[in-house]
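Just one protein chain is left out here, and the rest sit where they should.
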Amino acid sequence: MHITVKYFASLREQMGREGDILDIEEPIQMTDVWQRVSNNKPLENLLCSRNRQYAQWDELTEDGDEIAFFPPVTGG
Amino acid sequence: MHITVKYFASLREQMGREGDILDIEEPIQMTDVWQRVSNNKPLENLLCSRNRQYAQWDELTEDGDEIAFFPPVTGG
Amino acid sequence: MKIEIRTQDYDPWHEISSYQQQMSPGSYGATAVFVGTMRDFNEGEDVEAMLLEHYPGMTEKQLETLGQQAITQHELLDLLILHRVGEVRPNDPIVLVAAWSAHRKASFDASREVMEKLKSVATFWKKEQLGEGARWVEKNTPG
Partner (left out) sequence: MKIEIRTQDYDPWHEISSYQQQMSPGSYGATAVFVGTMRDFNEGEDVEAMLLEHYPGMTEKQLETLGQQAITQHELLDLLILHRVGEVRPNDPIVLVAAWSAHRKASFDASREVMEKLKSVATFWKKEQLGEGARWVEKNTPG
């Protein structure tokens, strides 16, 4: 199954790319997605979303999901 | 001593005039001013000011004072 | 700070925009505004017009005082208060309060506080013209 991963703001700059497309065998948790794309970097001060809604870190991905990781928001 | 008395809004209409000028012998309380101009009507739901500041009903008038009586305010 | 009692209809958005011109660009981060507009309906009846009376001399002084207090207490960068008097028609703006500050909390707090004080202390009175007859408004809607 395929999932799309996006990065925003300072995280996008740190990652050096806007996103990734992952091919995974079975549903994995958001934390596992992060481990894969970051090479096991610690999860510091990050938020995540799944299909454009805030997600829990233990939520499981499904085929076709759009996942995103980003720092705390600072709009308004 | 002379004091000016003004009426506003519904009270002005009830009094049938915008104001009065009183000639009094000595300082009297705001309640006494009201008794004089209203022919002893009861003090119902009225506010008073003395020299354009809200006043207490037992406050004493001085020569040259501008007194006003009016209903609760409804601006804004 | 600018405080005015107006006898003519005014455009609140134009007033804010124009007043803002004299402020230092980039100095304020927050503007909170309240505009009170005349409705054509109140307490179950259609209202055709309204007469707004005030106490010349006293009302202006009250607004100046409460405006100055708001600026000092909330460290506002600026404050604009306009209030209409005379004959007012439905859809006419009655009151405008605009508060400028560095950050949002101050302008939010100040604009609301100024409105509540204005409504509870400032010597204005409203008389509504109905289809048949007229009535003095006896109290304000709770804030």
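Each chain gets a letter, A, B and C, in the order it is written, and its residues are counted from 1.
Assume a contact is a pair of C-beta atoms (placed from the backbone, for glycine too) under 8 Å apart; a residue touches a chain by one contact, two chains touch by 3 or more.
Keep in mind that what you see is a predicted model, and the values were worked out from it rather than measured.
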Item to complete: Write out, one label after another, the shown chains that touch the chain missing from the document.
Response: A, C
Fill in: Positions on chain C where the hidden chain makes contact
11, 13-14, 16-17, 25-41, 90-91, 102-105, 107-108, 111-112, 115, 141-143
Worksheet item: At which residues does chain A meet the chain that is not included here?
Response: 6, 8-10, 49, 52-54, 68, 70-76
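Criterion: only the chains that are shown with their structure count from here on.
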Worksheet item: Which chain has its C-alpha centroid at the greatest distance from the C-alpha centroid of chain C?
Response: A
Worksheet entry | Gap in Å, rounded to a whole number, between the CA centres of chain C and chain A | 49
Worksheet, complete the sentence: In whole angstrom, the CA-centroid distance of chain A from chain B equals 72
Worksheet, complete the sentence: Among all residues of chain B, those touching at least two other chains are none
Discussion item. Where in chain C do residues touch two or more of the other chains?
Written reply: none
